[in-house]
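The complex appears here minus one protein chain, its other protein chains still in place.
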Amino acid sequence: MAVKSETRRITAKDYRVDQPIDWCPGCGDFGILSALQQALARLGLEPHRVAIVGGIGCSGKSQYHIGAYGVHTLHGRLLPYATGIKLANPELTVVAVGGDGDGMAIGAGHFVNAGRRNVNMTYILFNNEVYGLTKGQASPTLPLGLQTKSLPEPNAQGRVNSLMLALSAGFTWIGRGYAFNVRQLVGLMQKAIEHPGLAYLDVLQPCPTYNNLHNKDWYAGKDRGDRPRVYALDDEDYDPVIAEGADEETVVAKMGQVIGKAMEWGDRIATGVFLENRNVSTFEERLGSRSPSYHKHAPALRPIADAEGRSLADLSDLFAQTSVTRKPGGEA
Amino acid sequence: MAVKSETRRITAKDYRVDQPIDWCPGCGDFGILSALQQALARLGLEPHRVAIVGGIGCSGKSQYHIGAYGVHTLHGRLLPYATGIKLANPELTVVAVGGDGDGMAIGAGHFVNAGRRNVNMTYILFNNEVYGLTKGQASPTLPLGLQTKSLPEPNAQGRVNSLMLALSAGFTWIGRGYAFNVRQLVGLMQKAIEHPGLAYLDVLQPCPTYNNLHNKDWYAGKDRGDRPRVYALDDEDYDPVIAEGADEETVVAKMGQVIGKAMEWGDRIATGVFLENRNVSTFEERLGSRSPSYHKHAPALRPIADAEGRSLADLSDLFAQTSVTRKPGGEA
Amino acid sequence: MSSEQTDSLAWRVGGPQGSGVDTAARIFAGAAAAGGLHIFGRREYYSNIMGRHSYYDVRVAGRPMTCHSSVVHVLTTFEEETLVRHAISTGEGGAIIHDVESSDVRLDRITFLDERVVKDLTAYLGERDLPPTTAGVLEDARRRGVEVFPVAYDQITETLAGDILFKPRADRALNTIAVAVSCALLGYEPEYLADALKWIFGGRQEIIDLNVKAVELAYGYVKDEFDHGRLLHRMRPVHGTEPMILVGGNEAVAMGKMAAGLTFQTYYPISPATDESVYLEAHATVPLKNGGEGAIVVVQTEDELAAVTMATGAALTGARSATATAGPGLSLMVEGLGWAGMNEVPLVVTAYQRGSPSTGVPTRTEQGDLLFAIHAGHGEFPRLVLASGDVTEAFLDAAQAFNYAERYQTPVIHLLDQTIARTTQTVPPFDVGSIRIERGDVYVPPEGDDVRGPYPRFAVTESGVSTRPLLGQRGGTHWLTGAEHTEAGQVTEDPVIREQQLEKRARKLALAAREIPAEHKLAVYGEPQAAFTIVSWGSNKGAILEALERMSAAGIDARLIQVRLLWPFPREELAPILEAARPLVVVESNHSGQFAQLLCGQTARQCDHLVVKYNGRPMTCGELTRALLDIHRGTAEERIVLRNPYE
Partner (left out) sequence: MSSEQTDSLAWRVGGPQGSGVDTAARIFAGAAAAGGLHIFGRREYYSNIMGRHSYYDVRVAGRPMTCHSSVVHVLTTFEEETLVRHAISTGEGGAIIHDVESSDVRLDRITFLDERVVKDLTAYLGERDLPPTTAGVLEDARRRGVEVFPVAYDQITETLAGDILFKPRADRALNTIAVAVSCALLGYEPEYLADALKWIFGGRQEIIDLNVKAVELAYGYVKDEFDHGRLLHRMRPVHGTEPMILVGGNEAVAMGKMAAGLTFQTYYPISPATDESVYLEAHATVPLKNGGEGAIVVVQTEDELAAVTMATGAALTGARSATATAGPGLSLMVEGLGWAGMNEVPLVVTAYQRGSPSTGVPTRTEQGDLLFAIHAGHGEFPRLVLASGDVTEAFLDAAQAFNYAERYQTPVIHLLDQTIARTTQTVPPFDVGSIRIERGDVYVPPEGDDVRGPYPRFAVTESGVSTRPLLGQRGGTHWLTGAEHTEAGQVTEDPVIREQQLEKRARKLALAAREIPAEHKLAVYGEPQAAFTIVSWGSNKGAILEALERMSAAGIDARLIQVRLLWPFPREELAPILEAARPLVVVESNHSGQFAQLLCGQTARQCDHLVVKYNGRPMTCGELTRALLDIHRGTAEERIVLRNPYE
């Protein structure tokens, strides 16, 4: 979800930063960064109303090149940071960006539990199947038995299917893009950000330096007569939407559909929107129903003191509840 | 997988411990404990070849009442501990037991990543939808919007589907039991332990003290004319097995089948074996193919010193590789 | 209030968890408070939901007290385990109330009685030619001058049930009956009990009626069965006291946070911290003095890693944000703490200490986390560590922590111990009016539309403090990162900027050390000029204060220096005061003397005596006084361990 600028037209330039980028030549991260800058601009968001929350890894450096609030967090913890930011100031558009090691290994527990909350924000995972910044170890998305460049032995751990995981966890928007299809990526990011709920966008991101197996050529199917492995769900008869109020049967069917597409790999790799579930309340809505004043004054914005710094909190009721001073025989 | 006693008949008595149990009256944990004692005995396992690894919670106290090696670990970390034990001494039968808070909240990241390894051990999750030992907060398996006894407000976080999560993570055996159906549970536990790979057994465990919604009566369908909600997959035409060498299509179909059953809730709740995947190598096998001596001498058992305590390691090759002393012009 | 033996009455009730021990204690405390008496309550229980032993000490007096008593005057029991565990703590002239059915039960038949207790008690009774049974225990008590009152509870509840009531429902009034018996024996008017019942059971009239009936029956029973007035101790109402609230440590902290304007709190359940967050959750809409109301977002996170980082995220937006936890959770928060330090985030971490390490003795007390709190996290970053000495300080410090956090833009650890969390005390209502909210150097966006970042968030200043834009403010965009950074927050590895930023952050700690007034750093009690000096921190304060009174009564001048700001360590203030200290006695509730080590590391002054307790139970004035008197007499070892096998 997004708060738009009311005052002036925002362009991708507003989101550029004059800082050299230190990714390797040919890295997929460039495409993702550029798509994100464009998507934010197209949404007309004012940069100071945007917080980009990065993980630790090559991918987690993206926010330095976006002219908004940028938070470079701790390895694996980008979602809790992002959640805190968003819940405390819901007027911010919050986008979390991080690596597959960050998100699926050290951050997997937060991923699962973020799904349960459905906070209105977006998580973009840079899926390169390796730990880029620590020099090419296998990440949880690298399939079993593959041996990328830096591995002394074939990968002994299996591949986690991040889309299925997002589904099991409860993400209400699930999509996949490809770093070298920037045009599609911009659209996906816009949708993800506009989705009122927790969106997960998996981006296939070639790492030319360490992932010599699943590289640009492989995705493009160079090894099989230029028949690309990546294809767009848009080109098929695929409807990702679970409408508000959908019945259980529909929900189950739609979920099954996601699984079917999520399990494809190797020959055909789907990109596009896998799921758009409009049937689940956001965490912000739930907080609002606990305490309606949440919607009026978010935690970041509510007044807590008067001009003299005196507390605005009125605890007299609470004191009365615990008061033990009463006349003998009197009412509590 | 299990190493059987060759010498004498083992009975459930061998697994009992003379220690008072401090669970609440009527707690589902009793049934699970009793089933586990029976399953271990039926498998004929010698107690000293068994390690029960507990999480932190009411459930995590189970191992104190089992006469084997018992490891009461840290909250959420039972799987890494169990993995270390099993990999270092594969002759041990390792069973991890813990709560849903332990496994699905603080431990969710390990759960996901354990799935990627497929270590030959069993994980039994005591699913009571609450944090028992900390007095009844919602656990990640409590559905959204429910308000159990101790909650000041309805649950604002959604329910994670632990079976789907196990599937996405890569567990190769997935089942569900019910704490008050001990007979079925014994069988499930035997199968889970005998499965050569990582087994996940979810046990519906009423917590009469804090979960006043999904209690024994609810599972038994007392509110709807005694039509039990729980039913057995065995009673249906359901085949959980993915055979060795199964093709991709079959695998996808079987996975879809698991999802279908895993998503049932409320009216019908399936128990039994959801998945038995024989198509994935164990982590131990993968280690063995990295270093065949792993199978000969496991880490716990390999000799490291001679009788005088001198190191058995021969590092001369390594030194030669880094040796820089050579005659000018000589070969490296 | 008065008692023949002391000026306060130590009442104890025990029973299995889940059997209503807490309610019994609340009824007693409520009744006493209704009579204008002061209360000091302390709870002990196992890490268990139902069945294991728990007990509650309620000490009452006509004046405020600051600790519990290890010698019990009235022991109220309704099953054998409590009887067996605590009879030995009942002092001469005291009373034991027990179920007649428990009169002769073998110790080794009591399910949850620790083997060690059975063994030691059996030996103790054996030495006295008494059998290892409740009968033996009771006979021993009698020999020691304790009055024993066997009560036929079953008979009373049967009467209570009468013909109309289902017996198990009447049984639920057992704790009320036990309390009423003790009150009757103490000669206390039953009306106060009725008051308490109304207060506790709110509008549930049926329950109130049943319990009031139970009280009547109990009083009648005492009148019929026992020689009225046999008990030395008496409890009498006092009148005209100031308004008081009966409040526990967890609530006090929650209230302090509310008063300070907390709007965001995260937690992962853990004893003894949970109750604070659950209290906040239950009171998440705060009435405001301007007529509106304000929400507090309380998020139960998936773990403590999420709790600390989520709270930090919220703090970045300007919300007053905190998380609350205990030892194991603090251990998991370490990395997040460092990030907050590096990014100069005003984050409050409320850390309750419990018996440790690891899972330890989770429902018991300890002060084992001091050096950890000060040094938690790889690398060096400024943090403040405050420790409260009692419930009222817990309230004030909880509020003050936010001011420090925002003034110095850095994490503040508010260290409490389980003793404080488990204390319930009558105190004057907390003084919200005394709280001044200071938000530190926060950026104010200028007018106009085209203000653009990046903003030099980490500008190097003389004080170390830089202006802080909040996420979402126009013109304030900058970067935050756990990596070393430039003024705008971009990563740098430049050696010079590294030094500048490291030094800038360190200056804030020096600033705090300079600015915070001495009276917020430490407090001196007793005889300010006395040479006999006790230095301590946290909940020990309570026991020490009463010990000082006793020392003074014995003609010994002594003083307590309670250190409240543990980090930055108040070296400048403390060192001069300590010069004349002789002996210098450090008192703390841990094994290794962490505070003593800290003191020496910071002032090069070693203490002469270290008095420690680490069996998981709070110190009492009695045992402490004995130790201090030994020290005074010169007969004490350098290191004194306070032990009590029966608590």
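Going in written order, the chains are labelled A, B and C, and every chain counts its residues from 1.
Methods note: a residue touches a chain if its C-beta (ideal position, glycine included) is under 8 Å from a C-beta of that chain, and two chains touch if they have at least 3 such contacts.
Bear in mind the structure is a predicted one, so any value in this text is a computation, not a measurement.
Colleague: May I ask which residue of C:Leu125, C:Leu330, C:Leu470 or C:Ala530 touches the chain that does not appear here?
Modeller: Selected residue, touching the omitted chain: C:Leu330.
Colleague: Any idea which of C:Arg498, C:Arg514 or C:Arg582 touches the chain not displayed?
Modeller: C:Arg498
Colleague: For the chain that's not shown, point to the residue among A:Ala12, A:Leu133 or A:Ala246 touching it.
Modeller: Spelled out, the listed residue whose C-beta touches the missing chain is A:Leu133.
Colleague: Which listed residue, B:Trp23, B:Tyr81, B:Tyr131 or B:Phe274, touches the chain dropped from view?
Modeller: B:Tyr81
Colleague: Tell me which stretches of chain A touch the chain missing from the display.
Modeller: Residues 20, 22-25, 56, 58, 72, 74-76, 101, 105-106, 108, 131-135, 137-138, 140, 152-153, 157, 209 of chain A touch the chain that is not shown.
Colleague: Quickly run down the residues of chain B that touch the omitted chain.
Modeller: Counting over the whole complex, chain B touches the hidden chain at residues 7-8, 17, 19, 46-49, 51, 53, 56, 61, 63-64, 67-74, 77, 79-89, 91-92, 109-110, 112-113, 287, 290-294, 296-306, 308-315, 317-319, 322-326, 328-332.
Colleague: Under the stated touch rule, tell me which residues of chain C contact the chain that is not displayed.
Modeller: So the residues of chain C touching the missing chain come out as 46-47, 114-117, 120, 305, 326-328, 330-332, 334-335, 338-339, 341-343, 353, 355-364, 366, 368-369, 371-372, 374-381, 481-484, 486, 491-499, 502-503, 506, 590-592, 594, 597-598, 600-602, 604-606, 614-617, 641, 643-647.
Operating definition for what follows: only the chains that are shown with their structure count from here on.
Colleague: Using mean CA coordinates as chain centres, what's the chain B-chain C distance in Å?
Modeller: Centres of chain B and chain C (C-alpha means) sit 38 Å apart.
Colleague: Quick one: which residues in chain B touch 2 or more of the other chains?
Modeller: 76, 105-106, 108, 140, 153, 157
Colleague: What parts of chain C, by residue number, touch at least two of the other chains?
Modeller: Correct list: 284, 302-303.
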